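Removed from the display is one protein chain of the complex; every other protein chain stays in position.
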């Protein structure tokens, strides 16, 4: 089983869910993907699941980022085609759908019945413990989904907030109309400060940016407060490894998820550029000043 | 086995203890409850164990929050009645007693003999590695406790600092004498900023606060520095789910531990109220201004 949540690691939430899983399925091995999804950030959790998807084996994905817990939002189990995990279990709030799509789509969907999965535990605000873990353990053991829920029509499943952020899947069609180049949103800033973009490396090739070539990257931060943040432009060299960059030199890296990341070597590109998180638009255009051999930290 | 500590996750402490456990009991599965108990905070660790207690299965609980390591404080193994975990292993400093009480009380207690559990490892400041892990592995394998320690009288076990903070168990008898309402201390602020109180939901019902009703909640922060922090009063609506609250509206939630938590939806009530941690007194009284239908963020 694979387990992702926004529970954090400071409290006992993850431990309690694992204790419940262990009680129901003592031989089940549980792999934590991460429990530090930003609190309530369904889109970030969904993106993390999609990035993890290609590396997951058979079994169940248990995912809980669930601001609507206790309301009438449904808990669901989604069956996906064989090959990787077979079941995705969590809230019906858009968290699971992008992963399901990347694994071949929803083959069958069930709304979990809290009465049948849950117990007489206090409160209604910890469905990870009370509903999702029991359901996931049941399915991991090969149980019949109709024991814990009823079939629902997949088309009724909810997509994420604002229809879902452009995900790592199929989002390279972002060339701007006005400016030549590639336009893409930031999809993820990882713990090293690398800035992943919703663009595939072949989109860079398509605008003539070959390996070692330099382009102008313009970052348009979201309006914050008085909205007086300005766009910022830096030169960035297309590379395949961090170590090909000089100190302070920005790179456009063919990253480990098959996308392009804006990076520095051993430093946080996000911090240097003042990027707070996903969603910001980035434009990659030709370097009309020519491609300096040793760009260094540009001050444009 | 269930493992809790204040070791943090930045250093290798947890990994080394798990390596020792694995060496002694290769097939043992170890579930981490949390290793981010605030450093040296015995009461916080004890409360975390109590909250986790109902969900733990058979086996051993290994818990280490141990500011007195290396002094003459004892290491102990406590046997509790069957049903959940059978053994609690850790320092004799009050960390284990509240969990033992919640599991039915101490049936037998043993003082661990470091000579018999420990090895020729350097230093005397890492009993988690050198004494508690070997003792826990021994007991998890069904070993005789007299091999690793000698029986002691349970009445000699130490309770926690200042007799133990009012715990989640049996602490709803806190109605104030002067003011009508419920008086309770903060027991826990979780990673989302939810503020758990030492009061059960039926205490709210007892003062006439029904689901959807509004009450005045007065928070008296501990005196800090010059002691000039004032009590703060907000309106809060009794709810069963975060999603029943409007943005900025405080709620009194029937929480997942069977207690009342003061919360906001998708925001940190603790941060908004400036609450630093457990121990602060909170008073929940009738809303003498009447219960507005849509309270919104009160500015009282």
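Think of it as A and B in the order they're written, each chain with its own count starting at 1.
We adopt the following convention: a residue touches a chain if its C-beta (ideal position, glycine included) is under 8 Å from a C-beta of that chain, and two chains touch if they have at least 3 such contacts.
In this text, all values refer to a predicted model and were calculated from it rather than measured experimentally.
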{"item": "Sole contact to the chain not displayed, among A:29, A:156 or A:205", "value": "A:29"}
{"item": "Option touching the unshown chain, where B:20, B:109 or B:217 are the choices", "value": "B:20"}
{"item": "Touch residues of chain A, complete complex, unshown partner", "value": "2, 4, 9, 29, 31-36, 48, 51-52, 54-57, 190-192, 240-244, 253-258, 265-266"}
{"item": "Touch residues of chain B, complete complex, unshown partner", "value": "7-16, 18-20, 22-23, 26, 39-40, 67-71, 73, 121-126, 129-130"}
